[in-house]
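Shown here: the complex without one of its protein chains, the others still in place.
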Amino acid sequence: MSWLENSIMASRGVAKGQAGAHHRLTEERQGKYHYVYGAFAEPVLTIQPGDVVEVETHDAFEGKITSVDDKPSEKLNIPYLNPQNGPIFVDGAEKGDCLAVYIHSVKPRGPQPVGTTCLIKEFGGLVGTANTALLNEPLPEIVRKVHVDEETGVRWSDRVTLPYEPFIGTIGTAPEIEAITSLQPDYYGGNMDLPDVAPGAVIYLPVQHAGGYLHLGDCHAVQGDGELCGVAIEQPSTTTLQVDLIKGMTIAWPRLETESMLMTIGSARPLEDAARIAYRELVRWVAADYGFETLEAYMLLTQCGKVRLGNMVDPKYTIGASIQKTYLA
Amino acid sequence: MSWLENSIMASRGVAKGQAGAHHRLTEERQGKYHYVYGAFAEPVLTIQPGDVVEVETHDAFEGKITSVDDKPSEKLNIPYLNPQNGPIFVDGAEKGDCLAVYIHSVKPRGPQPVGTTCLIKEFGGLVGTANTALLNEPLPEIVRKVHVDEETGVRWSDRVTLPYEPFIGTIGTAPEIEAITSLQPDYYGGNMDLPDVAPGAVIYLPVQHAGGYLHLGDCHAVQGDGELCGVAIEQPSTTTLQVDLIKGMTIAWPRLETESMLMTIGSARPLEDAARIAYRELVRWVAADYGFETLEAYMLLTQCGKVRLGNMVDPKYTIGASIQKTYLA
Amino acid sequence: MSWLENSIMASRGVAKGQAGAHHRLTEERQGKYHYVYGAFAEPVLTIQPGDVVEVETHDAFEGKITSVDDKPSEKLNIPYLNPQNGPIFVDGAEKGDCLAVYIHSVKPRGPQPVGTTCLIKEFGGLVGTANTALLNEPLPEIVRKVHVDEETGVRWSDRVTLPYEPFIGTIGTAPEIEAITSLQPDYYGGNMDLPDVAPGAVIYLPVQHAGGYLHLGDCHAVQGDGELCGVAIEQPSTTTLQVDLIKGMTIAWPRLETESMLMTIGSARPLEDAARIAYRELVRWVAADYGFETLEAYMLLTQCGKVRLGNMVDPKYTIGASIQKTYLA
Partner (left out) sequence: MSWLENSIMASRGVAKGQAGAHHRLTEERQGKYHYVYGAFAEPVLTIQPGDVVEVETHDAFEGKITSVDDKPSEKLNIPYLNPQNGPIFVDGAEKGDCLAVYIHSVKPRGPQPVGTTCLIKEFGGLVGTANTALLNEPLPEIVRKVHVDEETGVRWSDRVTLPYEPFIGTIGTAPEIEAITSLQPDYYGGNMDLPDVAPGAVIYLPVQHAGGYLHLGDCHAVQGDGELCGVAIEQPSTTTLQVDLIKGMTIAWPRLETESMLMTIGSARPLEDAARIAYRELVRWVAADYGFETLEAYMLLTQCGKVRLGNMVDPKYTIGASIQKTYLA
């Protein structure tokens, strides 16, 4: 955890990146899960900056898809999808601040096969959808249950085993006045499906509403870039976060920090707009905090910026743009 | 009003298209205006199917831009934009029904010059925006106040007078569980900025939440296709609606009917997705209710469909696709 | 023809809009048709500004689809589609000039049923395509032959008769150094499928290569906005044009003039970029030639601009943006 001591969280956070009290947000304590990002629901938990929260998340289907014989169209009830834990109220958070969320771990939770993926009608990156509205027949519904193990990986088939590379698919704060489906990623975070939101990273989330109203859910055991068919290896999880608060650090979109890089995250349609948002935020960040002129930062990122595709399937698509910290020394 | 007797509203509505009680939703009665489409606020009015409501709408700036010397960036307070009247609770409306809203009239309200348009930073069809995020400098802010008269038209300048062709920029029902900024158009209506939503037309809006929760606002004295700079001739108005309810008519997106045509309305990004939504809905409507095979309807609309661009500036863009009723006889 | 006397063609053309010699470009004289817009093929005809050319166009399938039992996938040979007449060399045309092409008439040519439409695999506005590359199964292939008559219209079915509203689907000049498939619309014209390119209109086309190298083909008996399934009522035609030359009128994209309006035409993906191009060209045109400041033109077009969707199916999509001449007086 040594790099964390030099993280933005540690240098600017109210708790200086130090861990505080430990909370458990179990299924029982959570009670009702939520399907929107907003500040209309009562917080289930109030914490102090630095507190650690262990969260029992559901999978994106709230456990309703239990067998390869299930039909998602029969089991799922739109718009009650992608259940979220929270809201967590962070004491002292006000509009214009940001939360710094260090992701400690994401562990599979529940009986095997704990992982689920499937094809859902008119949903996914290579099919007609509700937005890309076409007359072609949808693909058949297929469900796959997958054994997930932190040590031995994700057993896709007799032939293929994938690594266990877990991350949080959906995490964010509440918009100021809106309540938006947890299926959507946006300026406050949400359903970004970005594999970098993983153990060992700190994600910075803008606060629009007093308390921040942190939500999370939708953890994935592993996922490729783009979450192509729209459904990763979805799993219920025990996810542990350390939540700090940075006063007066106003950010327009989520940011992410690891030991080696800084990333900005944009979500929009078409996909180039997501890339534009992410890269403009990165230009501005590098210019504001690291002593580069704006156009110098623009030209430098042309040579060394990296892009990660989150998902290309949700109501908005997500892209992360990053720069290695070594170039900012 | 004779064509109305043969409208879908008249033939399928609970009130058979007959006008009921008359209500006035004045500024005073409205009190607090709303900035989201949702079902979290208490209804200001409950009506029966067929009732007529006269609504005092604000302009999109809630009257805060009063002079050509105002700077929108100083007067406007994001996200408190595009104030909406409502919610109006329609008795008996349930998820799966639709509201039929006949637009009787839209009249300018208040002292001259009653119309306002302006350039807002990073907003509009020919500038970089929050989504199409660029490094170019924004255009200057410019405010224009315009005299609007139902008879003599919209006095743009000494040189140019535009016709008074008013319509409702923003109208819709509440999403089932969300509360979405009134700046956005979507499946429930919202900020479509479609000039066909005008006196003489019936707009059909899907009900997702019991009571429908009808909102409206943002009336325009006149507007071109696309609402190019993002701001039409905005005006406070007295707008009169007759609201009927059609039980069991489940529609996925707003529809519109006039004496001569049927229109479906889609909102999405990129713009081709808005067109796809609108046209797919029209194919399905023509196929379901007018005795054409689906692919026959697709091929026929290829030859006779008409497209109207609502706005190309909002969080989603809006397109209406239509067919003349004569082809459906 | 009186408005033509006041057209831009008449006031600025080398021939002052006066008709010159008459040429016939029959099938025989054309010989080999072309499938690209370029200056690599030898001109089939050299004309003087003002000359009138009567052109025998093929339909977009070069007549290969003759029966409702034909399968387009068996009859068509990619990329040999959308055959074009030309190139026509206009004497004196140089890079930086523009051609003014007055469309006199478009008449159906050949035995009935002279019109053809069809569904082509992975082509069209409401299906997955080569670009919007999906895994859904394609729609079935369907061919329809249609009787077309200038007087009685387009006999779609026993139930529906459509008006005869013919136009030129594909017309343009050669790019300077490229040769681009005639399926694509672009800055030089090409496959715009814009119903305004019709008898009675003048289209202005930029000259990039000496002689202009005018091509045309792909005439439609009638078409809806967007050419939804990708295939209008395609017909072989006898099309008569008067071609003038305007020296030193440099335009970036095609423009169009009718008795009542001025239009600019943009082609791009996504569709909003086509709209941006068209509207920016219109802003610039109104500002340059009609005494408006640029931002004044932008704000005025917000209130009175009109948009026409050409096609939403080709390698680029096409949009025309227009303003009524009355506002420019």
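A, B and C label the chains in the order they appear, each numbered from 1.
What we mean here is this: a contact is a pair of C-beta atoms (placed from the backbone, for glycine too) under 8 Å apart; a residue touches a chain by one contact, two chains touch by 3 or more.
As the structure is a prediction and not an experimental result, all values here were calculated from the model.
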Options A:Phe89, A:Tyr102, A:Trp253 or A:Tyr279, residue touching the unrepresented chain: A:Tyr279
Hidden partner chain, touching residue among B:Pro83, B:Gly128, B:Pro166 or B:Pro315: B:Gly128
Sole residue of C:Leu126, C:Val154 or C:Ile180 that reaches the chain not shown, by the stated touch rule: C:Ile180
Residue, one of A:Ala19, A:Ala210 or A:Leu271, that touches the chain absent here: A:Leu271
Contact residue for the chain not shown (choose from A:Pro138, A:Gly189, A:Gly226 or A:Pro315): A:Gly226
Hidden partner chain, residues of chain C it touches: 35-36, 38, 40, 79-80, 130-135, 175-181, 266, 268-270, 273, 276-277, 279-281, 283, 294-295, 298
Residues belonging to chain A that touch the chain removed from view: 117, 119, 125-126, 139-140, 142, 144, 154, 156, 160, 162, 222-233, 269-272, 275-276, 279-280, 283, 295, 298-309, 312, 317, 321, 327
In chain B, positions touching the absent partner: 126-128, 132-139, 270
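In this text, only the chains that are shown with their structure count from here on.
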Top chain pair, ranked by number of contacting C-beta pairs: B-C
Whole-Å gap between the CA centroids of chain A and chain B: 34
Intercentroid distance (Cα basis), chain C paired with chain B, Å: 34
Junction residues of chain B - those touching two or more other chains: 269-270, 276, 279-280, 283, 295, 298
